[in-house]
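Note that one protein chain is taken out, while the other chains of the complex remain in position.
On to chain A.
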Amino acid sequence: MAAAVFFGCTFIAFGPAAALFLFTISRDPLRVIFLIAGAFFWLVSLLLASLVWFVTVQMSNKESSSQQKALLIFGVVLSVLLQELFRFAYYKLLKKANAGLLAISQEDTMPISVRQLAYVSGLGFGFMSGAFSVVNILSDSVGPGTVGIHGDSQHYFISSAFMTLAIILLHMFWGVVFFEACENQRWWSVGAVVFSHLLVSCLTFVNPQYEGSLIPTYLVLCVMAGWAFSCAGGSLRNLKLCLTCKDKDFLLANHRPR
């Protein structure tokens, strides 16, 4: 077990996100700052949710496990709603900050566009969410042990890794769609994002029946990916041009010959 599982699961969970970070965000310090701020907002939302959960647990009957489970489910739903609320709050803050930045800077254009902000903040939320979900599990996987020796599922580590990957990417897509929807005042889109987040979290209630949770989650991931792609301005035509290296705007911007 040990090192192989650890490295495997780490790369599964964080690989794509780390690649995204490395290639698109790490060069630009402004984006890094917004990423970390997004992570911070997610953290605050988690803090509030766990505060409420903690208070309710203290007030409840600690012996009854069904009550505890119900409280936990309540905690999950509350946390999801709070996360989306904080995403909205971050959006508002970014709009104000951008207006401020524009006012004091000498240039005419904003240093970072709303779409980039949406992507970066979504990824920030995703990183933090993924990290909190899986880091302890990863650090336990380094040590010796037998998975599922008490009758639990043997696929705990790998399913956690895949779930985390899905969640991180989903957060990024949700961020893009959410900000776009807020920009254009399309509140039903916002509702759809919240609903899909709730759906994904609630699907995990059927764990350890991983078919019930992982497969639908990945389906939602694909749908959200398509939606986010079109929100960000992509289309089949763009995609085709990009993949066959014939997109003139992209080539011009990067000074590459066709």
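The rule we apply is simple: a residue touches a chain if its C-beta (ideal position, glycine included) is under 8 Å from a C-beta of that chain, and two chains touch if they have at least 3 such contacts; residues count from 1.
To be clear about the criterion, contacts and distances are computed from a predicted model.
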| item | value |
| --- | --- |
| Name of the absent chain as recorded in UniProt (options "Presenilin", "Small ribosomal subunit protein uS9m", "Cytosolic Fe-S cluster assembly factor NUBP1" or "Nuclear pore complex protein Nup85") | "Presenilin" |
| Hidden-chain contact residue, picked from the options A:V5, A:A18 or A:L43 | A:L43 |
| Touching the absent chain when the full complex is considered, from A:T10, A:Q83 or A:S196 | A:Q83 |
| Residue among A:T10, A:Q116 or A:S201 touching the omitted chain | A:S201 |
| Hidden partner chain, touching residue among A:A17, A:M128 or A:V177 | A:M128 |
| Footprint left on chain A by the chain that the document does not show | 33, 36-37, 39-40, 43, 46-47, 49-51, 53-54, 57, 68-69, 72-73, 75-76, 79-80, 83, 128-129, 131-133, 135-137, 139, 156, 159-160, 163-164, 167, 200-201, 204-205, 207-208 |
